[in-house]
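Since the structure comes first, as structure tokens, the remarks are kept for the end.
Heads up, this is only part of the complex; the chains shown haven't been moved.
Should a chain be cited, it is by its letter among A and B, assigned in written order, with residues numbered from 1 in that chain.
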Amino acid sequence: MERLFTRGRTIMGRLQKGDDLLSSLQRICSGLEIAQGELSAIGAVTCARIGYYDQAERKYAFLHLSRHLEILSLMGNVSLKDGVAFVHAHVVLGDESGRAFGGHLAEGTEVFACEFTVREFLTETPLRRSMDEETGLFLWGEDG
Amino acid sequence: MERLFTRGRTIMGRLQKGDDLLSSLQRICSGLEIAQGELSAIGAVTCARIGYYDQAERKYAFLHLSRHLEILSLMGNVSLKDGVAFVHAHVVLGDESGRAFGGHLAEGTEVFACEFTVREFLTETPLRRSMDEETGLFLWGEDG
């Protein structure tokens, strides 16, 4: 399924050292009442918690990385889940030897520095997440 | 070379489990008659086929990863090649241990779940790919 949107607001900003990366982006998007959009960020974290979805077991396994890492990319989207702005983001992280790691961004990832952009998209019928039986994930429905 | 564009449509959507990742994005962009644009996506695949361009041999070497992987980032663009919308995208993929892999997205990458955005850009003289002798790649010409 694909849907057309018009463009809404553009936000750039930075998070503070010590902020929880996912919760902060979530709080900013819900504070601005963004129903749909896209986000990207770069920066660094003092530690990270990332998920890998086990497609057979249909559940996330989480990994905690207790290391200082660069945020090489954070790519994500915003849509409504249970009526509120929900951020879904994936990150790529880099260590001191340049090796890259990554996964589904989870709470427990602590910001050292982070510069982000949010691009809001507008539409009459909001994009909503609901349980998709085929994958076990909350995905966008055909009707929104 | 750089060119100025005005903004066209914004599309968000998701692919279905079992879809070929590159072919589906290609089909959506050509269906919408997008001449230029940019795309990004996150999600997961059941297997992947990625290319690495051998700059000396001037040809792609392809790698097939027969594993369930997260799409940590898909970044790409759309332009015309032989008159039709052509998607050029690179992916970063993550495994269950958090390690990241990636390359030039090729056909043979199967979607588990995928959320994408396409941003269309408009211009009078479309951006066209043609053979660049210096690199052996199909790149954008100075005149389009």
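Following the convention adopted for this analysis, a residue touches a chain if its C-beta (ideal position, glycine included) is under 8 Å from a C-beta of that chain, and two chains touch if they have at least 3 such contacts.
Computed from a predicted structure; not experimentally measured.
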Overall number of sequence copies in the complex as this file defines it, 2 displayed: 3
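In this section, only the chains that are shown with their structure count from here on.
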Chain A and chain B, separation of their C-alpha mean positions in angstrom: 21
In the complex with chain B, residue positions of chain A that touch it: 1-7, 36, 38, 40, 50, 52-56, 61, 63, 65, 73, 75-77, 88-92, 99-104, 121, 127, 132, 134-135, 137, 139-140
Contact set on chain B toward chain A in their complex: 7, 9-14, 17, 28, 32, 40-42, 44, 46, 68, 70-73, 75, 92, 94-100, 112-113, 115, 117-118
